Every structure is written in structure tokens, then in C-alpha cells.
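What you see is the complex with one protein chain gone and the rest in place.
Naming follows writing order (A, B and C), and every chain is counted from residue 1.
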Amino acid sequence: MKRERTSRTKRSRTSRIPAGVPTLSKKDFESDQDTRWCPGCGDYSILAQTQRIMPELGIPRENIVFISGIGCSSRFPYYMNTYGFHTIHGRAPTIASGVKMANPNLSVWVITGDGDALSIGGNHFIHMMRRNFDLNVLLFNNRIYGLTKGQYSPTSEQGKQTYSTPLGSLETPFNPISLALASGATFVARSLDRDPDHLRTVIKSAFEHKGTSFIEIYQNCNIYNDGTFFQYTEKETKADNTVFLEHSEPLVFGAERNKGIRLNGFQPEVVETTNGDYTTDDLIVHDQYTEDTTLANFLAGMSDTPDMPHPIGIFRSVRHPCYEDAMTNQIHGAKERVGDGDLEALLNAGETWTVS
Amino acid sequence: MKRERTSRTKRSRTSRIPAGVPTLSKKDFESDQDTRWCPGCGDYSILAQTQRIMPELGIPRENIVFISGIGCSSRFPYYMNTYGFHTIHGRAPTIASGVKMANPNLSVWVITGDGDALSIGGNHFIHMMRRNFDLNVLLFNNRIYGLTKGQYSPTSEQGKQTYSTPLGSLETPFNPISLALASGATFVARSLDRDPDHLRTVIKSAFEHKGTSFIEIYQNCNIYNDGTFFQYTEKETKADNTVFLEHSEPLVFGAERNKGIRLNGFQPEVVETTNGDYTTDDLIVHDQYTEDTTLANFLAGMSDTPDMPHPIGIFRSVRHPCYEDAMTNQIHGAKERVGDGDLEALLNAGETWTVS
Amino acid sequence: MRKPVEQIEEATILFAGDSGDGSQTIGTQMTETSALIGNDVATLPDYPAEIRAPAGSLAGVSGFQLHFSSEQIHTPGDLCDVLVAMNPAALKVHLHKLKPNGILIVNVDNFARRSLRLAGYEDNPLEDGTVAKYQVFSVELTRLTRKALENTDLTTREIDRCKNFFALGMILWLYNRSMEYTMKWVKTKFATKPQYIEANILALRAGNIYCEATEQFAVSYDVKPAAFEPGTYRNIEGNMATVLGLIAASHQSGLPLVYGSYPITPASDILHGLAQYRNFGVITMQMEDEIAAVGVAIGAAFSGSLGVTGSSGPGLALKSEAINLAMIAELPLVVCNIQRAGPSTGMPTKTEQSDLLQMFYGRNGESPIPIVAPSRPFDCFETVYEACRIAVKYRTPVIFLSDLYIGMGAEPWRIPKLSELPEIKADFAGREYAHGNGFEPYQRDPETLARPWAKPGTPELEHRIGGLEKSDITGHVSYDAENHEKMVEIRAEKVARIANEIPPTEVFGAQEGDVLLLGWGGTYGAVRTAVEHCVEDGLSIAHVHLRHLNPFPNDLADILNRFKKVLIPELNRGQLLKLVRSTYLIDAIGFNKVQGQPFHVYELESKIDEILKELGHF
Partner (left out) sequence: MRKPVEQIEEATILFAGDSGDGSQTIGTQMTETSALIGNDVATLPDYPAEIRAPAGSLAGVSGFQLHFSSEQIHTPGDLCDVLVAMNPAALKVHLHKLKPNGILIVNVDNFARRSLRLAGYEDNPLEDGTVAKYQVFSVELTRLTRKALENTDLTTREIDRCKNFFALGMILWLYNRSMEYTMKWVKTKFATKPQYIEANILALRAGNIYCEATEQFAVSYDVKPAAFEPGTYRNIEGNMATVLGLIAASHQSGLPLVYGSYPITPASDILHGLAQYRNFGVITMQMEDEIAAVGVAIGAAFSGSLGVTGSSGPGLALKSEAINLAMIAELPLVVCNIQRAGPSTGMPTKTEQSDLLQMFYGRNGESPIPIVAPSRPFDCFETVYEACRIAVKYRTPVIFLSDLYIGMGAEPWRIPKLSELPEIKADFAGREYAHGNGFEPYQRDPETLARPWAKPGTPELEHRIGGLEKSDITGHVSYDAENHEKMVEIRAEKVARIANEIPPTEVFGAQEGDVLLLGWGGTYGAVRTAVEHCVEDGLSIAHVHLRHLNPFPNDLADILNRFKKVLIPELNRGQLLKLVRSTYLIDAIGFNKVQGQPFHVYELESKIDEILKELGHF
């Protein structure tokens, strides 16, 4: 199959609201259920931004489906006034794939947590990426199991002390961005619960991308892992610890925007752009549309590298064929080649004989 | 936990054969069972090389354990005259981890196939990588399900026609090397069933690496996927389609060894080193011991890139703490801190009262 | 000179050889030829466990057993009249299945010392008395085939591959069958390789002429057509009948079929079969594991398709958590389990019926799920169709519990007219379901207790479902104690009510009396044959074969009580037995075999005799 180069334009089959029909508001996307997260939980913000952006997508409410696994984050569908399915732990990608395959006109959203997606659901996660259904995946990464009351998760830092690891966890954490890229993901991004504007923009880009769109959202669990991402989300430290990715722009960051990332052979380094040694021209320029994954992988690796800022934004956005379209093509192709299925003929196919 | 930089030296706890004890031969590692693979299957070569290298490892036979899942390749343990466990589909990594954790003195080998490791077992595969038990993993990649008679696998090329996909498969295949790297693998290599010398060398390096050592082995299934790797394994085409990785050496390849890989920004390119434009000094120099994964990722990506040779050899080999050692440390630490567990005291801990 | 022809009622032939010897091919040819002239046929292939075990080894023997008759038959036969053994290993593995004085055809060219040793023979069995009690025909199959094909351009290896057709030529002669069907088949099969057409036909003819010309067989046999109900027939394997049943259900209901699966013996053929019918809109998805496979089927069901998943025992274990989700979410889902011999990986190429209780109870909590089981290869069509009908009508997962024996077996099938197929109505909820207090996803149909199927895309019916307990009617998450008990009861009652639709149970043989054999699944053929024999002998014996295992038919209690003894033959250690004993509190007894093999008719007959003796007969 040939791959197209960019995903700048969306050619989704998801049906749009016809012109003239009154547009919806955030309220229309709020269900009648009480939200049941701890006060102060980062999930609230993600819910609010999702509800706010929905009207802008132009999709009739009935064509939107939210599918989740199990976890605090996975209660999300109950609060959206759309179709929803709160399934079982780790399996949302499979059920969402079935929903999308059966009806490609639906706008399908997968809501998952770091445990749900990367622990029990790790396999479905990576296979979902390589299948490239036109799904939107929001991973609420709070680096902890919230619902089961605070065990370490696959994104918890090594040495994490939790109820299940009183002396510290032993595993190297996963980097969800790297894993998604290695699995062939076509749209990979990261955003923050505490940056509503950025979050909305990224959710919208994810929606507009045709293919599986994956967003890792740094989310604060103020009960079991409070402040795990504060250095990236709070005003005082955010600018120095994050670099916002913009297509075609050099990697500049810092409160004074005087720092940047340069490539030295295969080794990245942080440089000053105002002390004379380097200018922004020496910096790596982001290209989210390139097919080659070397840059995206490199950016992903930054968050595992001490002293490097964490990239926030869209790492990669390329256009590959979607599973559901390829399947639909096979069906159309087969119908054209051998004609619409004729059940009577099928049952009577092969060698038959008649007794009278 | 601090990471050590290289894995050049092995400091394994696996017990060695004491000096003076007669050394073993290949025959000692052959079990009394008839091998039941199709005549001509690539599995035979891998078995033979493994049996040949075993005596060189210096491990008493009783300390060696082969654990497999299900698949043609997974019958392997039956043919090794060591301890063995032919488990269930996809789960060998979990059982092997338990074996190693319970007895770190054993030399534990995981035998798996592309379906076993990357389809049903994908999640255990990636988690095994990040745990970094001192295990050796041989993945027999034949890009097909052999045992179930020829369905496409997660490494089959897109568009593959098989019994289950008469009109062609739809998914982008996994690149096992990329996936292992993204999961934090500390030793990642690729070898060929039809290059016995290379295969033995890599198996030995894997053994010597302390941590999870992963080898993808291109394996021919002459019944259901004959020739899928011939361009990389057969004399006529091998030199032009592969590049053998050697630490500290530039990436040179080709029958005349006049081609090389150069980095152009983040984009790799194949160049001629004899027509005057470039010399071997312009080429990427392999560094298997670097902690940063950008180079290894880039090399991994080459096999997904048309017109690039497939790298064969060791992509990465770095020394990180092993799970079983960290656990053992926790145990020793706890014993030192609070003393050896005293059951009587434990049962009587907390508030107690006595009735007489 | 044409030798005398003897009329016989039936015959059983077993073709056996190395995997590469083509026994399956010639077995199928003989089957089709017999079916086309109107015999009733039943077949059973027996594949080796390994893909391609070492040539000539015992593990590499591949067999195909064919039973054909001028009467109605139900099994591929207990023992054989003819055994074609292409090598010593085939002889070793199958000789015990040949009737005393049966015809044994061997390729004597293959009985060299090395081959004998591979098969574990010290001495040549053709010479040491091993085959003394049979009519032995030692044919130089290899040499004769090479001779017949010496003027072709083929290599010796290619020529040797044709020797199965030489053997087929002999068998066709022996049973007075025309070579026409096979010639036609060869022409289609090798359309692009004309040299093979010629070669195989030459070999076929050579085998035929060899019998005609030499003094090999003293007589040949003739098996007349059987009396079949009027209709159009074809020969069909169970798994293929399952494929057609699913497509038919999709077609008749108008629900697109989405089949999620992960390959596993012996269920893979359903995936392969369905994958060929994209032009019927059939979507097949080979997923990363069994959980993902059932997951896509559940997603598809939620979206308004006919979601189906298929596997075998170990795969079912993995799917159980997700099936439970479909149960509590009350979504239609069809789950095919093609049973094989367990436990664990067990013996994947052997048959068994030992997953019945797993299907009943293998999920946490109270999780009632309807179960239907086909009784014979062609019955897979109707039974899986019934599974779809129940799933759609009652909005519930339904288990279609087939097994390797019927999945891979074949027999003639009277092809139904479309008008004969029961209605499957996918009555999706529409806008009219949205009332004042919004849509109520757990408001039920008063008769079936099915909840509305409101698929995404329907305006005003937006709602949320999931695996947490739900409040009656509103479908909100509920931890309320009474509500939970109520929902548990409703889900049980919904399944129980299916019994009201089950047609009256057919009692074959005595309508009351001494012994009732109560069977299910793939034992049908053997049990029915045994009971037929008993009935012919005037004994007071009956046979009931259950298609519906959950719920049981309403009339079953009454039927069971009409007999002195209830005997439940099963290829397990007594699973239906446990259910019947606890449900009806009768002292039913089991007759069990757990050998990876179907029952032989004689085994059942002697068990019946034993019981009759205990009852004081004889």
C-alpha cells in the first residue's frame, strides 16, 4: 500500500453536522451523571477541555463514541453525553477497533490510563498503533494506579515507593511516546492537564488526523502521586523543563527562550543561544510530517534523558492508510470483481447433486 | 539506581563449571527426542548452533533452562538435553522471569516465535525488556505462523496473502528491534539462521551480556513462507542487502565493500566510498555501548526503509541493573536493617493479649 | 475380462500415508465421487500433529477415513474394509482399524529396511505374519507409476507425487466407480500446469487398468445410491457449514458480519473460510490474541453488527473475561468453540467434548449464557444460525459448542432454501425510544426481556454501558443491593425463557421404556447408529440428542422420567451428566471416553447390553 506524506488535511468519513443545523455547546456534551473523581484530580480538566472542544469538531453527538478500560480515568465516558462504553481493564483498544470497523462513520475516542494502556493493555496498545484505525486515544498518565489506591505503574519512575513497593520499584519505566513510535503510530503527541489551551489544540489536531492519534496527557493524581509532573506544568518551572514542539520551528525553550537543543553527531545537547556560541540556526528544527522516525524518536528520548526538557506537542503526524479503509476497499474490490454476495448461489456452490 | 556504562564484562551469578571437570560437547546437549520440524526448516540450524555453543559457555548442563511458548520454534526445549519448559502461547517471558527470580544462578533461555513473542505475547515481551532480568531471548522470526499452518504474523509484510488474508494483510508490521529498544532493552541483536558462525557469535555475546539479551533471528519457514529472507541470507544478494554491525567500525557494506551509510541531518543515505565523493570517514561509526538510543533506533529503522541494507549484528549492549539483583539487594538490605525474618515474632506482632 | 461385481450395502476405506503422500486428496476424490452417485457418506481426516514430521515417521502419518453406503449412515465407520497404506508407518499406525479379512493395499516399494526402521518395525510385517489375517495386495506403486509416466517430462520426484492417483485408480476400479469426476477435478486444479493434468490422469488410468488387467482382485463391489429426502445436496465439512451458517445469518438479518479471531487448531478453518467472502461484506479480523478477537466482535456488536468470535478451549479461557462483559452489557455476540482434547495445550489435533462446564461456568460471578451444540458436520449450519438468532433476539452472548470431530468431518447436506431459514430480526431502537426522561437502555421487552439495541449513530439515544452493575431501566452505575439481585435474576430469567422457543424434543426409538441415551455434540453419529441397531433388534432403547444445552428444553424432565435408565455418553468424564443429575435429580449414569477419539458404535452397544443385563434382560 502506498503511503501519503502528510496528514495536514483530514479526509475522514465521519459524518459532519450539515450546514444550517444549530451548533452545540459544551453543555450538550455533559451527561447527567455526577463526576466521581477526587476533588482536585487532573481528570476534571481533561474532561472539561474535551467537552469544550467537542462542539468545534462539527460531529453530531450521536456519532461520537467514547470507549474506556478500567481506572479512574476510564470513568470518563459516563460523563460525556455521547455514546459510551466503559469496558474491561486494558481492552478498550480492541473494542474501539470493533466499533470503528463496524461503522467507520463514527468518531471513536479511546480513554485510558497508564496502567490500563501500558500495563495490562500494553499489547493491544502497540497493535492498535500499527493497525492505524482512525481512532483518537487519550492516555491519562498519572504514573500511578489511582483506582486500586496507589500502586506503581509502568510509567512510574524507577525506585518509586508505593503500597506494593515499599522499598521502591525495580523496573525502568516505559516512555509511552517511544513505544507508540516504535509500534508505527502515525500521530503522536503529548499535552498537559494544566495547560487547557494546549490540550484543546492537541485534541483538535488529533481529531483532524486521519489514523490512530495518540496523546499522552500528563495528569496529576493529587491523592496518590501529587505533583509528579509539577516541574512541567507549574508556572515557576514549566518554561525551563519543557520545550513546546512547533512544526518547522527550532527547539527553543526556557523562561527567557534563550536555550535550545542542538545535535552533536548522534548526541543531543542543550545550548545557550544568547551567549554568542550558538544561534537558533544551529538548533534542531522540528518536522512533524517527516516519514523517517529518527527525529521523533530522538525527541521522545529527551524525556528519559536527565537535564533535557520534556517535549510537549506533536512529535509525529503522517498519513498512512487506515485499517478500516483498507478493509472497506477489499470489500468493494471483491464485490466489483465477483459481484455482490449471492447467498443462494453460495450455499449451492461446488459439486451438488439433486435427489427427487 | 545508577547505570553502568558497558556490558563488555559479564558478572553473572550463573554458576560455572569448575576447572578440571571434563568439558562437554555438542552431543551432550542433544536430547533423546526426535526433532519434529519439516525437513529444511531453518529451526534446525538454530538448534544446531545453540547446541554447539553451549559447551563453550562453561555452564553445567543442569543449570541451563530453556523456556518456550507455543509454535514450531517453541518445540525447541524438547531437543535440548537441559531443563526445559514448553509452556503456553506467548507466556514464556513470564515463566522464565519466575524461574530466574526464584533461582538467579540458572542460565535461562527464552525461545519464541514472531507470533508467540509479538502477537499474543507482545505485552510480556515489552515488559520483559524493561525489567531486564538476566535472560537470553531467541526470537525465531519467520514472518508467519508455522504451527497453525500459515497465517500472517505481526512481522509479515503488509499485503501478505495467507489463508487468513486471501486479499492481503492490512497492518504495518512490527520491527522487533525497534520495539525492543523502545521498551528499554539493554542488549539487542539480529542474526541469521543461514549464517551459523555469526549466529554462534551473537548467541555467545548475548549470554555474556548481563541483562535481558534479545536476538531476532531471521528464520526460513520453507513450508509456509519460503525465501522471505533470502535476499539477506543467500550468497548472491546478501552482501548488498545487509550491513554487518561491528562496534567502532563504520557502516560499510556491499559485495565490493564500497558502499556505506552516511547521516545527512536526521536523514540517512547510502553513499559510494570509492567514487571520490565520500570516504569511510564520512560514514556513521557504530557504537553499541552508547547509552543514548538515537543511533540504535536509527539502525533499527533501516530495515523498514526501502533501499537500505538490513543491519545484522549487535545494535545495543549496555549495562543496567537486573531485576533479580535489585530484588536480592532489597532482601539483603531488609535483613540487614531489621534482621532475618522471625516467624514467631511476626505472628505475635502488634497489639496482643493473653488469656490464661 | 470384467470380473464379477458384488452388491454390498456399505464400505469403509482408510487412505493413509506420509503427510506428503496425498491421502487427503484421494480420500476427498473418492468421497465426492461416491456422494455424486448418491451414496450417503461420512468422512474423517486424521492429520499429524506436526506440520511436516520426518518423512516415513509414525508422527508424520496422515489418514483419511471414508464410509459410504446405500443406507443412511452417521459415522465414518468403526473398522475398515479397505486400508491403503502408502508406507510402513501408515501400516503400523492404522492396521488395527482393518477388519479381519479386510483388503490391505500397500506400496511395497516403500518397505525397504530404512523405512521399516523409521516405522519401528524390526522385521518386514508383510513377511513375518503380521498381516496374515488380511487380504494383502502388495503393489509396486512407485515403480508402476514411474513406468506409466516414463514418457512425460516430469522429474522423478514429480512423478512419484502422482502415485496416490495410481492408488485412487485402483480403488475406483474396486468399487466400480467412474474416473470422470476426478479427471474433471484434476483439470481445474492444475489448469495452469497442463503437464500435471496429463501425469495425474495417466497415473489414475494406470491404476485402474492395472486392476482390470491383472488378477489382483477377484471381485469388485457396487454400492447403490442411498434413499435421500428430495433436495439438492452437497458434501460439506462441519467448519465450512459453520462458515455458511454465519454468512446466512448475516444475510438474513441484514447485519454485517464481523468475525474476530486468533488462529488455533481446529478453529482456524472458520477464519480462513470466512475471509474468502469479502463480497458478502464479511469482515474478518485476525487479531493479536483471543482477547482482542472477542473485543472487536463486542465492539462490532455495540455498533450494530453481527459480532462473532471463534477459537478452541485455551482461547476460550482467555476470552472469558470479555464474554462476561458482553453478558452484563447484554449485547448480542456469538462465540464459537471448536473443542479439542485438553486440558491445557493437550492434544490439539484430537477431539474431545470436555469444555462443556467451562462454557457454563468459566466466568466470575453469576453469568448465564445460552449454549447450543451441533451434532454432525452439516448440522453446524443450522446450529450456528440458531446461535445467531438467539443472540440477536435476546441480546446475549451465545456459545456455539462444536468440536474437532464434526468440524473436520464431512457428509452430504441437503442445501436449504432461503425461505426455510428462520427469521432473524435486528430491530434496532430508533428515535421513538427517547422519552421524557431520556433513553432507558435497560427498559426491556416484556416477552424476551431483551433490552433495546440502540446503536451509535442513532440520534437521541446516546447512552453509556459497561461492566459495572447497572441500575434496572436507567442503566446508571449502581451498587444498590436489591437492584443487583434483581439484575442477576433478570439475566438468568432471560436465558431461561429461551426454552419456551425450543421445539419439542425428538425421541428416537422407544418413546418410553428401558434405556434412554442422552447425547450432545459430535457423538450423534455413533450413538444414533448404536440405538438404531438396538431398535432393529427390538430393544426398548431411545436416543435424545440435545442441541440446546442452556437452557435445556422444557420437555426434557418428562422425557427423562419415562425411562428406567438414562445413559449419557460423552467424550469427557461426565459433564452433561453432572448437569442432568443436579437439575433433574435422577441417577443418570455416564459412559465416558477421554482418548481424543470418537466413540465406536460397538463400544456403545456393549455398554447398552451391560445396562440391559443389569435391568434383568437377557
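Quick note on the criterion: contacts are C-beta pairs under 8 Å (C-beta built on N, C-alpha and C of every residue); 3 or more make two chains touch, one makes a residue touch a chain.
If you're wondering where the values come from, they're calculated on a predicted model, not measured in any experiment.
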- line: Within the entire complex, the undisplayed chain is in contact with A, B, C
- line: Answer key for C:189, C:224, C:497 or C:578 versus the chain not shown reads C:578
Message: With the missing chain put back, one of B:86, B:198 or B:262 would touch it. Which one?
response: B:86
Message: Using the document's definition of touch, tell me which of C:352, C:440, C:472 or C:514 contacts the absent chain.
response: C:352
- request: Using the touch definition up top, pick the residue from B:26, B:61, B:204 or B:262 that touches the left-out chain.
  value: B:61
- prompt: When the complex is taken as a whole, what residues of chain B touch the one chain not shown?
  reply: 31-33, 60-65, 67, 70, 77-78, 80-88, 91, 93-103, 105-106, 123-124, 127, 327, 330-331, 333-335, 337-341, 343-344, 346-356
Query: On chain C, what residues meet the omitted chain?
result: 49, 312-314, 316-318, 320-321, 324-325, 327-329, 339, 341-350, 352, 354-355, 357-358, 360-367, 466-469, 479, 481-482, 484-485, 488-489, 492, 572-573, 577-579, 581-582, 585, 587, 593-597
- line: Note that chain A touches the chain not displayed via residues 34-39, 70, 72, 88-90, 119-120, 122, 145-149, 151-152, 154, 163-167, 169, 223
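In this section, only the chains that are shown with their structure count from here on.
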Task: Quick one: name the chains whose C-beta contact count is the highest of any pair.
output: A-C
Task: Averaged over CA atoms, how far is the centre of chain B from the centre of chain C? Could you give it in whole Å?
output: 41
Task: Report, in whole Å, the distance between the mean C-alpha point of chain A and the mean C-alpha point of chain C.
output: 44
Query: Roughly how many whole angstrom separate the Cα centroids of chain A and chain B?
result: 30
- prompt: What parts of chain B, by residue number, touch at least two of the other chains?
  reply: 120, 122, 154, 167
- request: Would you mind listing the residues of chain C that make contact with two or more other chains?
  value: 278, 288-289
